[in-house]
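Below: one structure in structure tokens.
Here the complex is missing one protein chain, while the rest keep their positions.
Each chain gets a letter, A and B, in the order it is written, and its residues are counted from 1.
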Amino acid sequence: MAKIEFRNVCKYFGDTKVIENLNLTIEDGKFTVLVGASGCGKTTLLRMIAGIGPATSGQILLDGEDITDVPPGKRGIAMVFQNYALYPTMTVRQNIEFGLKNNGVPKAERERLVAEVSEIVGLANLLDRKPSTLSGGQRQRVALARAMVKKPKVFLMDEPLSNLDAKLRAQMRVELIELHKRLKTTFVYVTHDQVEAMSMADKIVLMDNGVIQQEGTPEEIYNDPNNVFTAQFIGTPPMNMLLVDKSGTLVGFRPEKVSLAYENAEGFLKRKGTISTREMLGSETLYRVDLGDAYVMVKSFNDKFRPDEKVEIAVCEEDLCFFDPDGVRIRDSRIDGLLQRLATAGGDK
Amino acid sequence: MNKALGRKIRRYLPELINNILKLFVVLLFLFPFYWMFITSFKPYAETIQFPPTLWPKNFTLDAYKTIFSGMDLTNYIKNSVIVTATIIVLQTVVMIPAAYAFAKYEFFGKKLMFAMVLVAFMIPGQITFITVYIMMAKWKLLHTLLPQIIPFGANAFGIFLLRQNFLQVPEEIIEAARLDNTPEWKIMTHIMLPMCKSTMITIALFSFVSHWNAYFWPLVMTDSEKVRPLTIAIERLKDLEYGINWNTIMAGNVLLVLPILVALMFASKRIIQAFAYKGVK
Partner (left out) sequence: MNAPANRRRWRFRKESFLPYLMVAPAMAFLGLFTFYPMANLVYLSFFDYNLVNPVKKYVGLRNYQTMFFIRRDFMIALKNTAVYTLAVVACLITLSLLCALWFQKDTRLNRFAQTAMFTPHLIAMLSCAMIWSWIMDQNSYGLLNAVLELFKIPPLRWLNSSQTAMLSVVIVSVWKSIGYYALVIMSALKSIPVEIYEAAELDNTPKWRVFFRLTLPLLSPQLFFLLIVITINSFKVFDTIRVMTNGGPGSSTDVLAYYIYRYAFQHFKIGYASAAGTVLMVILMILTALYFAVLGRKVHYQ
């Protein structure tokens, strides 16, 4: 069991408050992704779990035990750094077994473990090289191997794929997911890339300015956002937002949920507009539709529309999300009233 | 209550001891200066007293009076100032075009010449003094300030540093100026130099410290009192026939050290940067 808990955690850098009264539980064995823009506090949280950037106040628990004051090396946690942080003057083998050596593992056992891990990660022929002679992808594998060989309770990863080229990144994403399935250990993964988060996570924790915006599975976060921030952070292009009335209430819907037709589009919320731009993405086409007072992005399988054509858009009732003027999702009975308002307003706003 | 206090002490004690030890080390470096200062304000009798006093019992300016009356201090100080200032000006004038040429031009022999600059940097006065002395004697310059100035016309360190700085100026700015038909010398003085002000000040400071403190070279290159700089005069203080008056000697050193300490107070960061750069290159 390697459940991680944050209890009332605060972090100050000098006088700047970065995180205040944060509470979070990271489940055992799951692949949890902390995602958000730069400076949102996700790496800060990760480093708190590791112990290398301790919290100013609050507690951190691992398996129910308070590890707030436990030194990093004694927590049974391994971390893969963004820039890999390999020991430059040591060989790959020495890099991998360094932690084992410090923990007093005898030589024969160390050799066995290193061999085992380098097989899994595909480094067996690189063991006697120095990190400066390796490519980015190879260095990343060494960093992984170094983490794995300790058989930790928790794997921490700080944007490990951000320094790789696109092709390698896609490949490593798959490999990391398979690694997680195989090891079944708790993974805590930090990234600013929401696509990475969505594709890899069992559970996403979205953060902004030190505050958790939403926790949930990728499906929950995508289809059922709790606030405007979440709705617009996840998804490319982000959720469309239209004003319902002058009070600032918003209605949101995903671009792929919009029906597009020259007239009489099928759906509950209907509006008329003009195609502004058209981006051919291959299997889908992305249209920007100008509604006069606003514009929406529409993702369609239909590539026949052209700029300047007059069209009508429509969205079904169940695909609509309402947000109050503070950006918080409306889930209660107010929805009926709002739906009424939209129905009567028609396409004139 | 006592337990909490005990825990607090235990937590902060190692750091406290660490800081006390650090202060002790700092004292090791600063105390000799303090000792120099207070010795200069003691009467001679007090300096040879045992045990030595940590603060002058009879504060006096005797030592300073002796120096000011016993030797022509203004002459020596004037020489030091003139030599140091002239060297800095001369070096600046020589160094700027050279660094600019090394940075922005390609010409045959450039690599070799620059290598010569770097090597020259490593050759000390202890090697060159014999020949230069003979030269200066032959040209009858030994009773002038010139032997202390002109051998240092080329500041190899300055050329290296300034060239580095010039290299960092983006080429586009220069090309734009050239397209505007700006003459080369104007490019140098109106565009490049203002961008390198910081480096120039650093180089000047470095030169100031080196030459204000120079002892060996003026010792060799001067044969008359009227051209000797402050360093030689202060060293002489210890050769007084009537015993060694430490208070006078220390007073002399205070005068020598004062300009440097004043500069340090105003520009400590820059000075440290200047010297630290030399080591890292």
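Here is the rule we use: a residue touches a chain if its C-beta (ideal position, glycine included) is under 8 Å from a C-beta of that chain, and two chains touch if they have at least 3 such contacts.
Please read these numbers as outputs of a predicted model, since none were measured by experiment.
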Residue among B:I67, B:L145 or B:I159 touching the omitted chain: B:I159
Residue touching the undisplayed chain, where the options are A:S132, A:S247, A:N264 or A:S333: A:S132
Hidden partner chain, residues of subunit A it touches: 50-52, 71-74, 77-79, 81, 83, 85-90, 98-99, 102-103, 132, 146, 150
Absent chain, residues of subunit B that touch it: 19, 22-23, 25-26, 28-30, 32-33, 35-36, 39, 47-52, 93-95, 97-98, 100-102, 105, 107, 110, 113, 116-120, 122-124, 126-134, 137, 150-154, 156, 159, 184, 209, 212-216, 219-220, 231, 234-235, 238, 246, 249-250, 253, 256-257, 260-261, 264, 268, 271-272, 275-276, 279-281
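Simple rule for what comes next: only the chains that are shown with their structure count from here on.
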Chain centre separation (subunit A, subunit B; CA means) in Å: 57
